[in-house]
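Structure incoming, see below.
Heads up, one of the protein chains got dropped from this complex, but the rest are sitting where they should.
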Amino acid sequence: MMEISLRELAELVDGKVIGDPAAKVSGLGSLDDATEGQITFLSNPKLVDKVVKTRATAVILPKGVDSFGRNVIETANPYLAFAKVLTLFSASPKTPLGVMDGSFVSDSAVLGADVTVYPGAYIGENVTIGDRVTIHPGVVIYAQTVLGNDVTLHSNVSIRERCRIGNRVIIHNGAVIGSDGFGYVPDGKSYYKIPQVGIVVIEDDVEIGANTTIDRAALDVTLIKRGVKIDNLVQVAHNCVVGEDTAIAAQSGLSGSSIIGRNVTISGQVATAGHVKVGDNIVLAGRCGVTGDLDQPGVYSGVPPIPHKDWLKASVLFARLPEMKKTIAMLEKRLAALEKHESTGV
Amino acid sequence: MMEISLRELAELVDGKVIGDPAAKVSGLGSLDDATEGQITFLSNPKLVDKVVKTRATAVILPKGVDSFGRNVIETANPYLAFAKVLTLFSASPKTPLGVMDGSFVSDSAVLGADVTVYPGAYIGENVTIGDRVTIHPGVVIYAQTVLGNDVTLHSNVSIRERCRIGNRVIIHNGAVIGSDGFGYVPDGKSYYKIPQVGIVVIEDDVEIGANTTIDRAALDVTLIKRGVKIDNLVQVAHNCVVGEDTAIAAQSGLSGSSIIGRNVTISGQVATAGHVKVGDNIVLAGRCGVTGDLDQPGVYSGVPPIPHKDWLKASVLFARLPEMKKTIAMLEKRLAALEKHESTGV
Partner (left out) sequence: MMEISLRELAELVDGKVIGDPAAKVSGLGSLDDATEGQITFLSNPKLVDKVVKTRATAVILPKGVDSFGRNVIETANPYLAFAKVLTLFSASPKTPLGVMDGSFVSDSAVLGADVTVYPGAYIGENVTIGDRVTIHPGVVIYAQTVLGNDVTLHSNVSIRERCRIGNRVIIHNGAVIGSDGFGYVPDGKSYYKIPQVGIVVIEDDVEIGANTTIDRAALDVTLIKRGVKIDNLVQVAHNCVVGEDTAIAAQSGLSGSSIIGRNVTISGQVATAGHVKVGDNIVLAGRCGVTGDLDQPGVYSGVPPIPHKDWLKASVLFARLPEMKKTIAMLEKRLAALEKHESTGV
């Protein structure tokens, strides 16, 4: 087990040691569960009492919080520090296993150094794979697809022909990249299928969730830009573009040719209509339905989208529609009585 | 083909024979389609006329319904009796096939008695598998995962490392258990990935639908308790807890750390926000969006959830908003006229 001093950890997380910088820890736990020899962290200041009681050897704290005499690493962003420390402790050195028996690698495929290809994986013709790539069992890569370095494809991922996957991309189990877009022309009798001859391009540092589907473009490119994070069971239709560092939560769906900006946050079960544009830095709350272009930064809810704080006020009134309707009817009656009185004097 | 007497069937379903207890049946059909030698059932009392006409040799009836001189098994819950009889007739004896050629089983994996591992299945290092387990083709089990007895994993299921699956669990095709939770910390430039080092625990008698995804916890456990039934394409995010005998219909999504009680019914396309609690015995109607804790038993609809019967009344008024708005404007005008008249006498 790796042991590391608080001094070294403080450096890693851009923090400052209060207490004994030579104290060593070898793991990370929650405030309640951490044991001696572990480090823990406080991200919610309301739980500061637990800092006194925790059995952990050290605590990561935000600046300005009482250390109660504990060994402390003080840092501006304890949650980020926690993630970095957890990465340190959970990283296991990966020994590349090479192309294992029971996998199928086409003769024309080109593989980089230090790859692992598990049994049951399939790598098609003229596929190119970078260095330190891990291909889990049941992964299927169609012909002519290109993968960068340090890519991880979890089991049963499918990547269709001619797609391009960048460096450090992680694709979780069962996801499908490059399936045909949903494109047909009515031909008077039925539907005529439009061949989907475009591709999917996934840039560097993208992560894609389990059983998510990203369709290839009809003619050009469905583009997932650098740093995008996509959760499980998300649908990205043909010809969409998703901007850098945008995050998309589970079960959301982007219709064909949706253009999503940079650093957008898309919550769960959101949908966009076809061909809409969503500007940079916009937040779409859960189940928002984007029916037209949105360009002003802000948090949006509802269908069509409205500012989230307006939606909160309106949504609680939905339940009161019957009462409002009754009040309107009553007002109408009373008004009619007044009007009658007015005109007849009775 | 198995033949069984009505006397034996009545015992199986906790019912009472009216007519000939020695009469034998060898299959089950619907009221319309059943033939001689089969048994049928009436669950909807409106269809009682069909009892007269059915060609079936016997009919399962609720108590107190006229038997029209037919051979009848009378029982308190005909639908349950139907399910039990169908189980009897459709159960085929399973001969375990062992570890078949073309599968991959790690040397360090421990397999119980009478297992079947189909070609194309992959069982990783230090996996433990109980007795009478069936692993279909394309199933991938990562290292250190533990499966109980009588588990069935359908084709192309993925179970990630260190997860724990109880007894008599059925997981349908393409489902993913233990994929990384969707956890990142903004680091000022982009997103920093929080390692997802927890696991998924699935207790006994759980059934999980096709292409459903259940994410592993960040640090601890995503927990699916005994008897839970989950339909297809459902998302269960990291650190959720789903209580005993809760049922979740297709395409619903539980956000991170949602805590769902016992015997909850979650209909299709429902969503919960992160960290909400849903109490025991609650029913969430289709597409309900749970934005905060719910603890009173009842049926809820809408976003935010309101009692379903209130939602029904409100939802039909949604279409009448334009009319309500017009009426309000008209009232305002008439009222202004009255006010003017009042103050001016004109």
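As written, the chain order gives the labels A and B, with residue 1 at the start of each chain.
Criterion: a residue touches a chain if its C-beta (ideal position, glycine included) is under 8 Å from a C-beta of that chain, and two chains touch if they have at least 3 such contacts.
Remember, it's a predicted structure, so these values are computed and weren't measured experimentally.
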Hidden-chain contact residue, picked from the options A:M100, A:V197 or A:V299: A:V197
Absent-chain contact - pick from B:P45, B:G69, B:P96 or B:G286: B:G286
Residue numbers in subunit A that touch the chain omitted from display: 104, 120, 122, 138, 140, 142, 156, 158, 160, 174, 176, 179-180, 182, 184-187, 190-195, 197, 211, 213, 215, 219-220, 233, 235, 237, 251, 253, 255, 269, 271, 273, 289, 302-304, 306, 310-311, 313-314, 317-318, 320-321, 324, 327-328, 331, 334-335, 338, 341
Touch residues of subunit B, complete complex, unshown partner: 29-30, 77, 79-80, 82-84, 86-87, 90-91, 102, 118-120, 136-138, 154-156, 170, 172-174, 205, 207, 209-211, 227, 229, 231-233, 244-245, 247, 249-251, 268-269, 286-287, 315-316, 318-322, 324-325, 328, 331-332, 335, 338-339, 342
